[in-house]
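A protein chain is absent from this complex, but the other protein chains hold their places.
Now for chain A:
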C-alpha cells in the first residue's frame, strides 16, 4: 500500500499506467473472487420462472375467487329453495284451471271478492285470478300498471289543455267579485263579502285595507 502511494507521488510516471494500476487494486480490495459468471440461459430461465410464478399466483387467486362465488351461488340457491312454496302447493297452482270470464257475472264473484277484501288488507287489484286460498290470488299486474299510467297521461293532457300554461284562466273569487261589482245589488269583492272566510285570511285582508288607507292618507292618525 505504502509503495503504491509512493509511486503515485513519484514524478515522471505516466499517469495512464497509474490509473490502470489503481483500477486493479480497487477490484482486489472490494471482493476476493471474481464475479460469478451468469450466462444468458440462466437469466432467461429465472426470468421465465418469475413470470410463471406470477401467473400461477394470479390463477390461484382467480380460482379461489371462483370457488368463493360458487359457494355463494350455492348458498343463494339453497336459500331460494328454502323460501319456495312446498311442492304440493305449487302443484295445486298448476292444477287449478284458469277461469275465462270476460263478462263478469256479478252475483257469483262479488261475494268472494268481498270476503277477500274484508279479511286482508291487500289492495283490491285482483280480477279474475286463479283462486288459491281464501284470501290469496294470483294476477298479472303489468297490464294494470300500464293502463293506469296511460290514464294518467290522458288526464294530464286534459288538465293541461284546460288549466295549463297560456289558457287564460281566472279564479272563482274573481268571477264572483265581478258579479258583485256588476250585479243589481252591488257588493264588495267576494273574499270580503264572504263571511265564512277563515279568520286568518280576514285579518290579513283587514291589515291590507288599513295599509292602503294609510298610504293614501285617507285616515288621520
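The working rule: a residue touches a chain if its C-beta (ideal position, glycine included) is under 8 Å from a C-beta of that chain, and two chains touch if they have at least 3 such contacts; residues count from 1.
To be clear about the criterion, contacts and distances are computed from a predicted model.
Asks: Which choice in "Cytoplasmic tRNA 2-thiolation protein 2", "serine C-palmitoyltransferase", "U3 small nucleolar RNA-associated protein 4 homolog isoform X1" or "28S ribosomal protein S18a, mitochondrial" gives the name that UniProt lists for the one chain left out?
Replies: Its UniProt record gives the name "U3 small nucleolar RNA-associated protein 4 homolog isoform X1".
Asks: Out of A:34, A:170, A:184 or A:218, point to the residue that touches the absent chain in the complete complex.
Replies: From the options A:34, A:170, A:184 or A:218, the contact with the absent chain belongs to A:170.
Asks: Need a quick check: the contact residues on chain A for the chain that isn't drawn.
Replies: Looking at chain A, the ones touching the missing chain are residues 102-104, 106, 110-111, 113-114, 117, 124, 147-148, 150-151, 153-155, 157, 161-163, 166-176, 178, 181-182, 190, 194, 196.
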